[in-house]
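Note that one protein chain is taken out, while the other chains of the complex remain in position.
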Amino acid sequence: MSYLTLQHLRKDYGSAVLAVNDVSLSIEKGEFVTFLGPSGSGKTTTLMMIAGFECASGGEIMVAGRSIDPVPPHKRNIGVVFQNYALFPHMSVAANVGFPLRMRRLPKAEIASRVGTILDIVGLGAFAKAEPRRLSGGQQQRVALARALVFEPDVLLLDEPLGALDKNLREQMQLEIRRIHNTLGVTTIYVTHDQTEAMTMSDRIAVFNAGRIEQLDVPLKLYHEPATAFVAGFVGDNNVLDGVVAEDGFIAVPGIGLVATGERPSVPAGAQVTVAIRPESIRPSTKAHVNAAEFALGGLVNYGDSVMLIGTVGPTPLKIRLPAREAARFSPGDTFTVSWLAAQVHLITN
Amino acid sequence: MKPLRASVIPNRWLPYVLLAPLFAFLAVFFLVPLAEVVWLSISDPALGLGHYVKVLADPYYRRVTIDTMGTALFVTTLCVLLAYPLAYVIAEIGGAVGAVLLMLVAMSFWTSFLVRTYAWMIILGNRGPVSTALHALGWDPPPLLLFTRFSAVVALVHILLPIMVMAIYAVMRKIDLNTMKAAASLGATPFAAFRQVYLPLTAAGIVSGSTIVFVLCIGFYVTPVLIGSPREQMISGVIGQQIEEFLAFGEASTMAIVLLAVTVVILSVYHRYFGLDRLWG
Partner (left out) sequence: MRTTFLIVGVLVAIFVALPIFIVLPMSFSTSLSLEFPPPGYGIRHYVQFFHDPTWVGPLVNSFVIAAGTTVLTMLLVTPAAFAMVRHDFRGRGFINLLLLTPLIVPHIVMAVGYFTYFARLHLLQTYVGVMLAHACLTSPVAFLTIAAGLKGFDRNYERAAQSLGAPPLVAFFVVTFPILRIAFLVSGLLAFVHSFDETTVALFISGRDVATLPKRMFDAIRLQADPVISVASSLLFGVVLIVFAAAMLRQYLGQRGAR
């Protein structure tokens, strides 16, 4: 039973270009869904429409079966964590967190107790009297989170909250946010352009591109079975290759030859398709007839635990990821055979 | 599917309602008196362009106008030459010295020009330090420094200098010092780097500062009247005199409109090439 539903949401800013173009999805109660996409893909605009700060040009938003479109933002009971936290600088941490409860006219004693509880949950119990500007980025983050959760909102929205933090802190906060989500069970929408972050934290991911959702799925399926070329290229490193359906269900890809996929293509011969092969699926091997090619190594990128070998097969660029020890024997300029399994080839029909 | 109600779109009339008080106020208490000046110039004592003809033809008025423009040009040039090094020190050398200098400039900027004019009357007066010094050097009696074109120029330069400094400094602050380092790494001598890289980058500040200073200078009333030569008046002094002494509203208005016209022309030219919003950021 859907808790939060978006139906055919549209947003235009007066020009012909649509910032949000027919976005629909259903989210279950307690789910953690991420809106993932590059800048300008419409994910933040959609979030702002749910929060009520942007007015939709078309479509509907429903929470618990009721449309929230006529409801002004201050009555929607939706918690928002902004990218720059937007903590009120002229109030202490406790005053910030207690603000929504004061707006709801709760008695002082109850406000104090609930503020104390939520600050303990986010791990900032000792900082109640502090000023926001004296806190570190990570701490301000948690205050913003506490403030958005203290009034037990129906939905929690986070707009790229970890963008300003450094890598280690970011990973720590990702786990923190997920833990708080599991503790409180609040329906959450998280916006980010960082696909690693999305993969780590989400129950499901909606991949946005140019105002539309290209795929809405659990992380693993997004990774192994991308529905479009965009998703294939955006989520993780991937080789996204154009090809033509040949006889017998093989795909002809320039530079490689014939590629066999795990299933029979549903489109006829001669159709243009895309195949996606993950770099870690490709290995050096002895010659084979299909799913193999001569790889000319151009350069190496060292990731510490693995190495990305970047080169070409014929005219087509190709990336191969090998464990560091295996990659050691190759240097730029080498040519060798590589191959992969049919089951690891993902076919995308346009 | 029902259409979405404009629950978060602001009231379409709201901006006009918010603007109405100020707009109405300015219309009644600013635009009307301004229009009155225009009207007077062509209607007092009788309807016609007689005053304008007189102003453009009469050698006295022509001389006053040219004198005013010339003085303003001179003052502006001096301001540029003096302000640039000072702005440079504040912007590039910075540190404690720069901070102190900036504070001095700011203090002068905020001091009423009446006070500053009066200060110069003391300094250049015949009981003041300059006279005393000249007397000590053997100049007896020391020359009369006050109530001359010289004293007017000195006071005007002093009053308008902080404005020029601020205008140039504002532009200098934004210059990326890496461009100078790049020029050096490409083989430019410090002087060449300054002339070909830094100076052009600060040109915008010089232009905007000069425009403001020039426009303020031609319209300046208090300082030239108090400390300048009564025989070599500037336009604003003539206007004031015509109102106070002769009650010649027609003539005064005409000169005022001429002054306003010159101001508007200069600012329009600036606006066309640079945009007026640059002047007040």
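Residue numbering begins at 1 within each chain, and the chains themselves are lettered A and B in the order written.
Rule of thumb we're sticking to: a residue touches a chain if its C-beta (ideal position, glycine included) is under 8 Å from a C-beta of that chain, and two chains touch if they have at least 3 such contacts.
As the structure is a computational prediction, the values presented were derived from the model and not from experiment.
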item: Residue of B:L104, B:L134 or B:A184 in touch with the missing chain, whole complex considered; value: B:L104
item: Contacting the left-out chain in the complete assembly, out of A:K11, A:R114, A:R147 or A:R321; value: A:R147
item: Those residues of subunit B which, in the complete complex, touch the missing chain; value: 10, 14-19, 21-23, 25-26, 29-30, 32-34, 36-37, 40, 82-83, 85-90, 92-93, 97, 101, 104-105, 107-108, 110-116, 118-123, 125, 127-129, 158, 161-162, 165, 190-191, 194, 215, 218-219, 221-222, 226, 236, 239-240, 243, 249, 252-253, 256-257, 259-260, 263-264, 267, 276, 280-281
item: Residues of subunit A in contact with the chain not shown; value: 51-53, 72-80, 82-84, 86, 88-92, 95, 99-100, 103-104, 131, 147-148, 151
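Definition applied: only the chains that are shown with their structure count from here on.
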item: Inter-centroid spacing, subunit B versus subunit A (mean Cα positions, whole Å); value: 57
